[in-house]
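The next block holds one structure in the form of structure tokens; read it before the comments.
For this view, one protein chain was removed and the others were kept in their places.
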Amino acid sequence: MPHDHSHEMSPSGHPYRTDDDVPLSYWQQMEIAIREILIEKGVTSAAEIAAQVEAMDARGPANGAALVARAWSDGEFRALLMRDAGAACAQMGFDIGTLKLIALENTENVHNVVVCTLCSCYPRNLLGLPPDWYKSRAYRSRTVREPRRVLAEFGVELGDDVEIRVHDSTADMRYIVIPRRPEGTAGLSRPELAALVGRDAMIGTGLARVPGAAPPGG
Amino acid sequence: MSEPADGAPLAPGTTVRVATMMPPGHVRTPVYLRGRRGVVERRLGPFPLPEELAYHRPGRPHDLYRVRFTMAEIWGAAAERPRDTLEAEIYAHWLRPEPTDAA
């Protein structure tokens, strides 16, 4: 995506943060300076930076959703995903680089939710860049202490018979939640199933959508 | 604190307690888990130690574990629902095995 930002809404429906209609900030100056120096010194190149930004723009939660849809409809693949999520990604043709991935399966009795209290670790290769709230102080500090209240704010109410399992992504692993497959989806194709799986369902702050139901707000 | 990585690997199900030390600088053990007792969920294998990598040092391999805690153990009476659980990745030298019957 080139830098001809329109000042309206983006394709994802969120406002663009303005670049060009506010005064140049100190930190923007620093970014430009570091970039130019790194290019001059041959550490990287303008083309490499542009390619990196382009790859970032192309990434969203689609790969994660495809992974979930296949796990729902292919028992062998599901077993592989739970045993060795990296191998399962490779089988889907997803390059997750050096990322060490663990899949967490929601069941009738356990609901998983992921947070990184130390920074903002996130499986970018499968879900795209993390949303602002995932990186916020409020989400990071509250999710480990009062996950039920946090989930309720996201519209997820769980019964007292369900154990919530919070995963603090503290070191080298990244986590993806495999949400429960909704009722009434027996005849759906894999792409139709994937369309039910939003980003938040794979963080654990949402559930998979029920076919025909309105998508959750936000 | 026991020495890192010189003992046998901790088997899943082993009860462990997280070290209470509070050194300054970069470590990957959350403060809210220090001194808490949990159970090894799985061994993740050796990873270059972030405590060294953070200071531009080579990062010798250290064993990393996923450890499961109950919310009751972490937050005591303030737990939102005591039986809910939390898992985190913790390096071996921050863990000390405890008798299982204490859990």
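Every chain is named by a letter (A and B) in the order it is written, and numbering of its residues begins at 1.
The rule is short, and it goes like this: contacts are C-beta pairs under 8 Å (C-beta built on N, C-alpha and C of every residue); 3 or more make two chains touch, one makes a residue touch a chain.
Everything below uses one rule, namely that contacts and distances are computed from a predicted model.
Q: Given the options "Iron-containing redox enzyme family protein", "Nitric oxide reductase activation protein NorE", "D-alanyl-lipoteichoic acid acyltransferase DltB (MBOAT superfamily)" or "Nitrile hydratase subunit beta", say which is the protein name UniProt records for the missing chain.
A: Record says "Nitrile hydratase subunit beta".
Q: Provide the residue numbers of chain B that touch the chain removed from this figure.
A: Spelled out for chain B, the touching residues are 25-26, 28, 30-33, 48, 50-51, 53-56, 59, 74-75.
Q: What residue numbers in chain A mark contact with the hidden partner chain?
A: So the residues of chain A touching the unseen chain are 3, 5, 10, 12, 14-38, 41, 43-44, 48-49, 52-53, 56-57, 115, 117-120, 129, 131-133, 135-142, 144-145, 150, 153-154, 168, 218.
Please note the rule applied: only the chains that are shown with their structure count from here on.
Q: Take the average of all CA coordinates in chain A, do the same for chain B, and state the distance between these two points in whole angstrom.
A: Averaging C-alpha atoms per chain gives centres 26 Å apart.
Q: Which of the residues in chain B end up touching chain A in this complex?
A: Within the complex, chain B touches chain A at residues 28-30, 32, 44, 47, 50, 64, 66, 68, 74-75, 78, 80-81, 83-91.
Q: Could you please specify the touching residues of chain A with respect to chain B in the complex?
A: The touching residues are 100, 117-118, 144-149, 160, 163-173.
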